[in-house]
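One chain of protein is taken out of this complex; the other chains stay put.
Note that the chains are named A and B in the order they appear, and that numbering of residues resets to 1 at the start of each chain.
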Amino acid sequence: MNNPAENPQKEPLLRIAKRAELPAGKIVILRLLAVVLSLVAGGIFIACMGQNPLTIYGTILSGACRSAMAFQGTVKLMIPLLITSLGVTLAFKMKFWNIGAEGQIIFGATCATFFALFCSGMNHVLLIIVMFLAGFIGGGLWGLIPAVFKVRYNTNETLFTLMLNYIALHIVSYLRDGPWMDPGSQGFPKIARFDKNASLDKFLGIQFGWLIGLLLVVIVFIYLKYTKQGYEISVVGESQDTARYAGMNVKKIILRTMFLSGGICGMAGMIQATGSDITLTTSVAGGVGFTAIIIAWLGQLNPFAILLVSFLFSVLEKGSSVVQSNYGLSTDCADVLQGIILFFILGCEFFVRYRFLFRTKVHSEKKIKAEGE
Amino acid sequence: MDMVIKFLVAAVGAGTPLLFGTVGEILTEKTGHLNLGVEGMMSIGACIGFMVGYYTDNFVFALFFAALSGALSALIYAFLTVTLMANQNVTGLTLTIFGIGFANFIGIFVLNKSPEGTLKLPEKITAAMRGIHIPGLSDLPIVGELLFSYSPFVYIGILIAGFCGYYLNRTKMGLGLKAVGENPGAADAAGIKVTAVKYRNIILGGAICGIGGVYCSMIINGGVWISDNVGGLGWIAVALVIFANWQPSAAILGSFVFGALRVLKYYIPQSIFPFPIAFYDMLPFLMTALVLVISSMRKSSRINLPAALGLNYFREER
Partner (left out) sequence: MAEQGREKYAIECRKITKAFGQVVANDGIDLNVKYGEILALLGENGSGKTTLMNMLSGIYHPDSGQIFIGGEEVKINSPVDAMNLGIGMIHQHFKLVEAFRAMDNIMLGTRGRKEKSKAASEKIRKIGEAYGLEIEPEKYVNEMSVSEKQTVEILKVLYRGAEILILDEPTAVLTPQETDRLFSILRKMKEKGCAIIIITHKLQEVLSISDRVTILRKGKSIETVDTAACDARKLTELMVGRPVSLKIQRPKVADPETIFKVVDLTVQKPDGSKAIDDISFEIKKGEILGVAGVAGSGQKELCEAIAGLLHAQKGAILFHKENLLGKTPSEIIEKGVSMSFVPEDRLGMGLVASMGMTDNMLLKGYQKGKGPFIKRRPARELAENLIRKLEIVTPGTETPVRLLSGGNVQKVLLGREIESSPSVLITAYPVRGLDINSSYTVYDLLNEQKKKNVAVMYIGEDLDVLLELSDRIMVLCHGKITGIVDADKTTKEEIGMMMTGEMKPAESGKEALDE
């Protein structure tokens, strides 16, 4: 076994070394660079489909903002994305992998729909408030279920929340096919359009959900940064042991946070159903719950950054529907581009803490060190 | 009796894509990496495999390219999480969103170009995927139908599961793989090339998932391309890994049980169990949730969950 001749005499071609963490300014530049690179990669993908990437990117931008109506459409897409991202942010801050936003949106919307369908005669303001509460509580309860099992049996929340998405979806399809089927649809399975009294009012031409979204940005920011409960979430997310040692009731914190997280997502569902769709369909969430996870992550769980990212993502989605009608590329293009952007951002985080050393670079090592000191 | 056999045969068919996904994810998780991108890898495999089959009319090519595309998508995940040490949960989710989007996008792109307005696999490849017929054996009553009547996918799946079980439990490489998932630092110190082991098995796992994907696009809808054809099976596969206790042999049984749940609605007499269709559609997901809860309640010491699952490894970490 002891055979030095077998031993490689050369340095490895590539190795990884830790570096002093980058200053904030450089991190921002690094991330911007990653976004640019991802757009280049996305461009290559578009070029492979036989289109000019610059034209497509141009169409996406102009398509989302070309007219007041297009811009309103973009904002309308942004509302559920923004609110849901804020919802999952609470859970992610606690390192609770809530990927059940889809289900929480659906269940929140379903609870609100009950009042929209069967109590539509109520006073308008009161009905809207009741529906908001129903959406919040419904989504919250749907988020609470995995949390209960997590604290009780340490059940894997990632998979559990995911299964609850599908369960919620099939609850809606059951209601659509049976008890809540629109009697006026002649057997076609759909839920009736809501009464005007049960739909959200408009403000500046768009349903007022966007105001709630903006309000939530500020509330979630303050909640996480300046309140005792927000502080507790950060500590639990960092280390449950530390939280326990500090005398925190970790279980209570997890349950409470997941209720809030699911509640906000449920509210997004209620707003989507009563403000945009004016009915309940199985596609009320339509992948928003998953996209929101990407947005929350890209926004580094900072509510203001999330506002920016969710706006850009809605531009991407709105714009890609224009691309679909003009160039025949399906709107799934948006998902592909979103995926590519996040791949690059995920990859670039590596360079915040580590760097690669190539064999030839080893000699310049001393220089780097001298600079560091 | 006839109904029961038909049901069992259908269950095996419906469970097969799950089997691929589950075995692929077992290999991945044994490296200590939780890849939530199974759904995405299956979608990519479904898309590429289908398109290759559609244009070449060759079953083996379709299978090969499905596996290759699954492997390549797993390579993205491996590069991000193993080399660049990115968050495994988020990377896997992104891969799923990317994969589904990619598959649907390509599907519609090709569909728009086709003169018929639909994508249907040609005849030769469809024939290659039909149930096998071994003269004599397949004609046996009951046994013939239960054992020797399936599409080649079923036998490939069982073979792969058996091979992976042997690899994990009986070989030195398997021992090394398990050590990496349990304690990469210890494996490294013992002279195992941790990074190579991770890449190898994550990519292999992706390839197996890719084959599972192409089953979804080529068989489930009778050889016609539709969007979202994997439809959540990848997620069930991730959960089945827990149900199978990280054992490929148990994955075979688990997949077929869940396959049975998926086809139950066609075989259960409505007059006796008057449940709505939506309930049966929900059943596999409901059962998976139950399995998750039950397996987390069970405090057995023989749970094979890799101890380092979800943690990235950097040799020079201090």
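Heads up, the rule we're going with is that a residue touches a chain if its C-beta (ideal position, glycine included) is under 8 Å from a C-beta of that chain, and two chains touch if they have at least 3 such contacts.
Quick caveat: nothing in here was measured; it's all calculated off a predicted structure.
Across the entire complex, the residue among B:Gly185, B:Gly232, B:Pro276 or B:Gly310 in touch with the chain not shown is B:Gly185.
Although one chain is not drawn, the whole complex shows that of A:Asn123, A:Thr227 or A:Ser325 it is A:Thr227 that touches it. Although one chain is hidden here, its contacts on subunit B can still be listed: residues 170-172, 175-176, 178-179, 182-183, 185-193, 307, 315-316, 318.
Residues of subunit A that touch the chain left out of the display are 1-4, 6-12, 15, 17-21, 226-232, 234-235, 238-239, 241-242, 244-249, 362, 365-366, 369, 372-373.
Note that in this section only the chains that are shown with their structure count from here on.
Between the Cα centres of subunit A and subunit B there is a gap of 26 Å.
Subunit B contributes residues 34, 36, 76, 79-80, 83-87, 89-91, 93-102, 104-105, 108-109, 112, 227, 232, 235, 238-239, 242, 276-279, 281-282, 285-286, 288-289, 292-293, 296-297, 314, 316 to its touches with subunit A in the complex. Against subunit B, in their complex, subunit A makes its touches with residues 16-18, 49, 97, 99, 149, 153-156, 158-160, 162-164, 166-167, 170-171, 173-174, 177-178, 287, 290-291, 293-294, 297, 328-330, 332-336, 338-340, 342-343, 346-347, 349-350, 354.
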